[in-house]
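Got a structure here, written out as structure tokens. Questions coming.
A protein chain is absent from this complex, but the other protein chains hold their places.
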Amino acid sequence: MLKTFPKGGIHPPENKITADKETVTLPIPKQVIIPVSQHIGAPAKVIVKKNDKVKTGQMIAQSNGFVSACIHSSVSGTVFKVDNIPDAGGYKRLAVVINVEGDEWLDNIDRSEDIIKEINSDKNEILKKIQDAGVVGLGGATFPTHVKLLPPKSMKPEVLIINGAECEPYLTADHRLMLEKSEELLIGIKILMKALSVNKAVIGIENNKSDAINKLETLSENYDNISVAALKTKYPQGGEKQLIKAVTGKEVPSGELPVKVGAVVQNVGTVFAVYEAVQKNKPLIDRIVTVTGKYLSNPGNFKVRIGTSVKELINTAGGLPENTGKIISGGPMMGRALITDNTGITKGTSGILILSEQESKRRSLKPCIRCAKCVEVCPMGLEPFFLMALSRKTLFEKTENEGIFDCIECGSCSYICPSDRPLLDFIRLSKKEVALIRKAKRIK
Amino acid sequence: MNDVITATIITVSSVGLAAAVILYWASQKFKVFEDPRIDDVEKELPAANCGGCGLPGCRNFAEACVKTDNLDDMFCPVGGNETMAKVAKVLGREVHEKDKQVAVVKCNGAPQFRKKINEYDGVKNCTIVANFYSGDTACQYGCLGFGECVDACNFDAMFMDPHTGLPVVLENKCTACGACVEVCPKDIIELRPTGKKSRRIFVSCVNQDRGGTAKKACSVACTGCSLCLKECKYDAIKIENFLSYIDPHKCVLCRKCVSVCPTDAIWEVNFPARKLKPEENSVKLKTIKRG
Partner (left out) sequence: MSKLIVSLSPHQFGSNSVKKLMFGVLIALLPTLFVSVWYFGLGAITIIVTSVLSAVFFEYVFNRFLLKKPSTISDGSAALTGLLLAFNLPSNLPVWLVIIGAFFAIVVAKISFGGIGNNIFNPALAGRVFLLISWPVQMTSWPEPSPLSKHLLGYTDVTTGATPLGILSEGLRSGESATKLISQVPDYLQLFMGNAGGSIGEVGAAAILIGLVYMLMKKIISWHIPVSILGTVAVFTGILWFANPDKFADPLFHLLSGGIMLGAVFMATDYVTSPMSKRGMLIYGVGIGLLTVVIRVWGAFPEGVSFAILIMNAFVPLINMYIKPKRFGKNKR
């Protein structure tokens, strides 16, 4: 019996074109652009200046506050400039640009492929190492991992859930990681269990990745207390709250942290980064990125240094097709459309998806026929049509009672709507406005 | 037959009497004292309920006027000094005159000056777009052109110019209520004093990028070159973040800065036309006419 979340959800075409393409390491680029804000929380503080020589793995920006993460140089070379550079959204933000010279790593980083099974660090050392390595949630949310591993004192974590659902269509980065680095993942899980002091871990994997399920199931027999849960292929199975519900049957109360019901969720990519950070002293300087799209001549999964430009990555995957309409960082459901291919890969980039012009155009809006399909598919039990109507009439305060902050922005409502109404756009607007109203109230 | 009529009269009158007693009792019991001056003040207000004063409606403004000691903090932008004088008269207090203001759109990035670098496909709503990304041009500060300010205006004082894609303020209708200023996610609109004979000079740009970047994004952007600063003898111009700002209270309307600006980012409004060299910007001509 496959586990799943009970309410809502959709099943978009999977389009996992790159599922059996082995991960290829991308050559080191000539220049990298590393923004200092690649995570949720305070931007890191730059500690290098122009013309400084840096080595691969050297810290270039210090975490600045509790909810923040360190940033490391992903290459060796000279700092070309520290300047405001447009990010994926076009707004200018501080970034460090490094010109590459050779590939000289810091000495304390273990670059061998050997798998180190023994966990020698104790709990505090593990947390310290994770924090120093700048590990953040690699599923796309980029929440600093060490913060997640230090839950509020009043709540006790009971189970560690590893998110291998990868419910987004097209993306296969996590899938490949689970197949290629299975042993490392399991060690990483052990490390996280030690850090959290929990004695149960479940890896949740969607059923369309049966090879990964089988492999991890066989291997996990050698490890105590780690099990694999096969999940139904349904979007958004990888949503944090949905995953907890599917695996443990518990519902995270509205407005609470998942640890309230004793669950901590980590993405498989994060687990691998934790393994590298703790066992190999390697900071988070590269990640696996799926480069895909129906018209791309050579789609695949690539191991990429953070800061490599999207253009370079696309060129490796066969170059930008003639009919390109959109370049999306992430998957088609929650990813972000880029305004230029001249931005860098960040810690949160799980995929680069290229859609043709035809695929990217939205259809024009038609009147709502009240078919209730959005209500049916909303995994959070909200009424998207109503939220949109309120938001359109700028009745933002009312949306708060309708649970606007429960929305996980999965996009199921916009996907299913037969009248092509931009439900999520308006829900986002309302969310933003309500947040401002709340803030204003707090100041008063 | 008579019995029926008598019975009806008796029941109806007794019900009426009972209702009257209850009503009287209720009106006494739940009486709320309200200062009669609130009504008097409200009568003097324009009843637009626009919220320009910062309060939800004209009634609330009247209440606040009655309560406060110092009327100088209160201002009805729609009615202006005239209304405030009347309010002061009703309340028997004094009020100082304030400068009349008008909304000014500080972006000149028409499509011929500011090239689009990507194509936005989605809901045409400035706030949604601004929350998501910098906009479809290389200038992250400029007008998005979806006209949320026009929708916010309660007085039909704004419209979108179809040629430039930018909002235009009709000076004679603008009440300086500030609704457009509030709603603009890019903070392009500013309330400025109308100035002598409605003449005013302002920098029509909010770009805070370095000169080169700004110029690349938009050919009529303020580059922060400080030519205007050098030209101004009255200390009315200051430059911050590569952006020039003219202080309306110090500006004497000499128009010297307008002619030195290399990117035509400084606008003059409602001045008599001066002899323009033929190659000079046509947009500027248009704006002078537009007023």
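Side notes on the structure shown:
Going in written order, the chains are labelled A and B, and every chain counts its residues from 1.
The working rule: a residue touches a chain if its C-beta (ideal position, glycine included) is under 8 Å from a C-beta of that chain, and two chains touch if they have at least 3 such contacts.
Predicted model, so just to flag it, every value in this text is computed and none were measured.
Although one chain is not drawn, the whole complex shows that of A:V252, A:A317 or A:I345 it is A:V252 that touches it.
Of the candidate positions A:S220, A:S360, A:T399 or A:S430, contact with the unshown chain belongs to A:S360.
If you put the missing chain back, the residues of chain A touching it would be 7, 10, 12, 169, 241, 245, 251-256, 320, 322, 324-328, 330, 332-341, 353, 355, 357, 359-363, 366-373, 375-376, 378-383, 385-386, 403, 406, 409, 411, 414-420, 422, 424-425, 428. Considering the complete assembly, chain B touches the hidden chain via residues 116-122, 128, 132-133, 136.
Criterion: only the chains that are shown with their structure count from here on.
Chain A and chain B have Cα centroids lying 42 Å from one another.
Against chain B, in their complex, chain A makes its touches with residues 86, 88-92, 339-340, 360-362, 422, 425-426, 428-429, 432-433.
Across the interface of their complex, chain A is touched by residues 117-118, 121-123, 125, 127-128, 131-135, 140, 209 of chain B.
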